[in-house]
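The block that comes next holds chain A.
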Amino acid sequence: MKPALRFTLAHARHLISACTLALGLPSMVLAAESPPAEVHLDYAYYSPVSLVLKHFGYLEKALPQTKVSWVLSQGSNRSLEYLNSGGVDFASSASLAAVLSRANGSPIKSVYVYSRAEWTALVVRKDSPYQTVADLKGKKIAATKGTDPYLFTLRSLQQAGLKKDDVELVHLQHPDGRTALEKGDVDAWAGLDPHMAASEVQAGSRLLYRNSAFNSYGVVSVTEKYAQEHPQTIDTVIAAYEQARTWSLEHPQELAKLLADESGLPLEVAKLQLSRTDLGSPQLSAKDVLASKAAAPILVSEELVRRGVNVDQVIDQLLDTGRQQAVARQ
Partner candidate 1 sequence: MPQALLDIHVARKSFATTTVLNDIHLQLQPRETVSLLGPSGCGKSTLLRIVAGLEKDFEGQLLSHTEQLAFVFQEPRLMPWLTVQQNIGFSDDDHYDKAWVAQLIEEVGLSDFADALPKALSGGMAQRVAIARGLYSRPRVLLLDEPFSAVDAFTRMKLQDLLLQLAERHAIALLLVTHDVDEALYLSDRVLVMDNRPSRIRQELAVQLPHPRDRRDPLLARLKALALTELHRAHVI
Partner candidate 2 sequence: MSSNSKDLSNPHLALSPADRTPLFDSDRWRLRLKGLALPVLIIVLLEIIVRIGWLPAYQMPAPSEIALTLGDLAEGALWKHISASLLRVLSGFAIGASLALVFAAWVGLSREAEAYLEPTFAGLRSIPSLAWVPLLLLWLGIDETSKVVLIAIGAFFPVYLNGVAAIRNIDRKLVEVGHMYGFSRRRLVRRILLPAALPGLFTGLRSGMSLAWMFLVAAELIAATKGLGYLLSDGRETSRPDIVLAAIIVLAVLGKLSDGLLAGLEKRFLAWRDTFNGTED
């Protein structure tokens, strides 16, 4: 082989896609993409890798001419709201929450899986008399609308033969929901890590009902328009995320400490959260699409989406499994 062809296949593919970009295929925006002037991302305590990314500045190093700004997200509902209003370019949310948003008309696309965690469960106080989900009929449950814990609750209720009108769902953001539970203002709380872990460790709260299958994985999403206009930026961001993920896998102790420091919670809590978090497979696959489709019916049965919406179609449009290559390249 000539020296020039000693490029690996991956490099070749990279060169080809760079050429096609430069040639400006019709489906892409005219000019070759220059680094954007600004990029806005969110970070959250329910996405430990985002904390690493922000802390070490991998993205800032990868995009030296770009102003990178960070917004704290208190939950999927908030991050999706920021995404839809243009407050962030990249939003971290639960995948089912993203499906709900897309199903209701938001033109978003999920490009990366930042974690697969058992991050939600139904929590009760340590001295609570309730033993099963069915016991919660007619009771008050704090749950943040539009987030995975909320959807977890609905799925758990459905399994116990109840509908959302059979209980009183109080809309409180995650940290307020924890406070409400511990103060006794509500009977149960749809918890989210790290607040859930904190409640377990600090207040002795009990997980009334767990079901890892009812948890959906966490995705980073962008708007369709952004995906069309800044595909390279997306790749860069994903690459930076991958750097952070690799570091996380190699430094679990430091990760726990970082999570504890950022969230202001004890190390024990951070460790508990990380023990139920899987950072192993960041790419969206066909399996994920199926999992989402299996979960989606709850959105229809509880009338969270408009009538006549084809949720399966929505999921196909939402989950960008084509990013596999970008991720695998690392």
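As a selection rule, all candidates are chains of the complex that A comes from, given by their letters.
Rule of thumb we're sticking to: a residue touches a chain if its C-beta (ideal position, glycine included) is under 8 Å from a C-beta of that chain, and two chains touch if they have at least 3 such contacts; residues count from 1.
Just so you know, these numbers come straight off a predicted model, no measurement behind them.
Of the candidates listed (1 or 2), only one touches chain A in this complex, namely 2.
The touching residues of chain A, counted against candidate 2 in their complex, run 77, 80-81, 84-85, 100-101, 104-107, 140, 144-147, 168-172, 176, 180, 183, 185-186, 303-304, 306-307.
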